[in-house]
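Complex shown without one protein chain; remaining protein chains in place.
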Amino acid sequence: MYTFVKIVRAINNKMLWVIGAIISLMAILLFYDVIARYFFNNQTQWGFDLSVWFTGLSAFLAGGYVLLHKGHVRIDFFYENFSERKKSMVDLVTALFIFLIAFAFIIIGGEMVLHLMELEAVASTGLNIFMWIQWLMVPIGGILLAIQALIDVINDMYTVFTGNKLWEEES
Amino acid sequence: MDGGIVALILFGSLLLFMGLGIPVAFTLGGLSLIFGFFFWDGLSSVDGFVLGSFGKVSEFTLSALPLYILMAAILRYSDLAEDMYEAIYRWLGGIKGGLAAGTNVVSSIFGSMTGIATVATATLGVTARPSMLKRGYDSKLISGTIVAGGSLGVLLPPSIIMILYASEAGVSTAALFFAGIGPGILATLVFMAYVLIVCYIKPEMGPSIDKANRFTFGEKLTSLKGILLPVSIIILVLGTIYTGVATPTEAASVGVMGAVVSAGIKKKMNWSNIKQMFMMTVRINGMVFWLLIGATAYARIVTVSGVGDWFAGTITGLDVNRWLILVGILLIFFILGMFIDPAGILLMTAPLFLPVITGLDFDPIWFGVLFIITMCMGYMTPPFGFNLFVLRGVAPDISIRELYVSVWPFVGLYILVIILVMVFPNIALWLPDNFMN
Partner (left out) sequence: SSPSATSEEETYTLTYNITFPPSEYDYEPKHYAVETFAERIEEETDGRLEIDYYYSNQLAPEDQLLDALASGTVDMGGHGPYWGDLVPTNDALWLPFATQGEEDAMHLMRETEFGDIFEENMEEYGAKVLFYWPTSSQSLMTNEPIRSPEEMGDTNMRLPTGLYLDWFNDLDVAPSNIAATEMYEALQRGMMNGTIYPLYTLDTHNYHEVVDYATSPGIVDPIVCMTTISMESWEQLPNDLQETVLEVGEEMEEKAIEGSQQLTEEALDTAVEHDVEVNELTDEEIEAFQESSTPLYEDFAEINEDTARMVEILEDRMD
């Protein structure tokens, strides 16, 4: 089980570099487009689509990372006074909500990916890649979020029964 | 089901689960899925949730968000922001509350760089807040200043909400942009007056430098070196937008490049700084987008449930003085703004309210400005205040309780601005009347 916990945390932590790189690339690309249009009247045809896609990636892939680092904002004025055990109970309800959302993204998003694969639909507006590739971020984002929530559940269950934490999460 | 009861169920459960401490994004998303099942055709509403989420994050104008957050992170971790605040402090440090007043100006400048309300809040939360805290400013005053100033992003052009309003109301986008400038500047001045007065009465909230430690003129001049780079970035971005080189969204990339070069000049682009920059960017960006996903889904459910119709029906049928109807409509916007995202409120209510407004012979541009100012408040009013959450995400050490308390003086100031614009419509209409054709 510890191995699983370790792997999940490692995967979501790695997203920092993936998303950081994606946002940096997007900045370079859009900047290049601005220059190319202004000076050469010739912007790239794929810049717009790629920015849109990268923005989506920066959103979907980050759900698990932000959860790992306790970055999803909560209203904590009652929560902060709860005991550790009570907090974990609230977090278990949180996990239910997260699973609901993540499963929606995994199942419906996954269906969309398969449907678009079957259709062999290609985005025609410039970045001529298969549309299922663009949609892939939805189920993957769902999975990253769900596995993070899952290991949090393990920790919270332990706390509910014992009052202690299995491991501490840095925020 | 009666609209009032539906509203009670929707907003009540939001309050309950948010109050318990479930993260806001998941409360919004989870409730949307649950209520979608009941109010919107069972399981097929789940498709709507996913399609809507994909569509939301695929809006090109939102590309500005990660980029400006990255820019802010670079400014912060290369100390460029701190240099700028040091300069402001040396020049205005003799005045009680001077740094907060300076922040009001900076926030309206950031508001003029983007079309969304989130950017200035995130940027100033990352940059202005630590600098002001360091110099002994009151944390609540700082939060209120930043959250209220950030909301100006939708009142000062460019503004995505204004573009949406213009298209719903069939009015000129340019006229609406022009109409936002006067009230935007007025709001900035009102905020400045407020922080200066408050700090004059209670110097501990925004202490000035005592006479013995004032900076010499030479020290003031030297500090201007620190302002050079950040100000060039701002000028570069604004110049790019207003000379037609790039759209406001694309201009965000110019801001990032400017920040990278400036940080490079300061020799701050080392590996450990870059990691800090990335950590801040990815965390805040991810937090904001998941909040957006939840808020969009929730607004859609509120739309389908007919709550907007119900609210509109309670007021538009009344046979009373037209000014009372106007105030009633703004009040409804204010109440909805406590729970839903402004874009959702606009699309949901525009078809219901706009015909009433024009029927009562009110100017749709002027009304648009009143609407936008009300939405500025919506970004900061509890329990669901988007900018509050953004600031919290940027500065987790602030308690939500403090944030919830800190905004009210500024909500009052926004109401003052609304009253002024209602009594003196020319604050909004003078510019478009004189500069359009």
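The chains carry the letters A and B, assigned in the order they are written, with residues numbered from 1 in each.
In this text, a contact is a pair of C-beta atoms (placed from the backbone, for glycine too) under 8 Å apart; a residue touches a chain by one contact, two chains touch by 3 or more.
It should be emphasised that the depicted structure is a prediction, and the values quoted were computed from it without experimental measurement.
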item	value
Sole residue of B:S58, B:Q276 or B:S399 that reaches the chain not shown, by the stated touch rule	B:S58
Hidden partner chain, touching residue among A:N13, A:Q45 or A:S83	A:Q45
Candidate in contact with the missing chain, chosen from B:T103, B:S223, B:T249 or B:T316	B:T249
Of B:P66, B:G93 or B:P158, the one touching the omitted chain in the full complex	B:P158
On subunit B, residues whose C-beta touches the chain left out of the figure	40-41, 44-45, 47-48, 51-52, 54-56, 58-61, 158, 160, 163-164, 166-168, 170-175, 241-250, 300, 303-304, 347-348, 350-351, 354, 436-437
Interface residues of subunit A (partner: the chain not displayed)	37, 41-43, 45, 47-49, 112, 119, 121-126, 131
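Here is the rule we go by: only the chains that are shown with their structure count from here on.
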item	value
Mean-CA-position distance for subunit B and subunit A (Å)	24
Residue ranges of subunit A touching subunit B (in the complex, touch as defined)	15-17, 19-20, 23-24, 26-31, 33-34, 37-38, 48, 51-56, 58-60, 62-63, 65-66, 69, 71-80, 82, 87, 90, 93-94, 96-98, 100-101, 104-105, 108-109, 112, 135, 138, 171
Residue ranges of subunit B in contact with subunit A within the complex	17-27, 29-30, 33-34, 46-47, 49-51, 53-54, 57-60, 62-63, 65-67, 70, 240, 245-246, 250-254, 256-257, 277-279, 281-287, 289-293, 383, 389, 392-393, 396, 399-401, 404
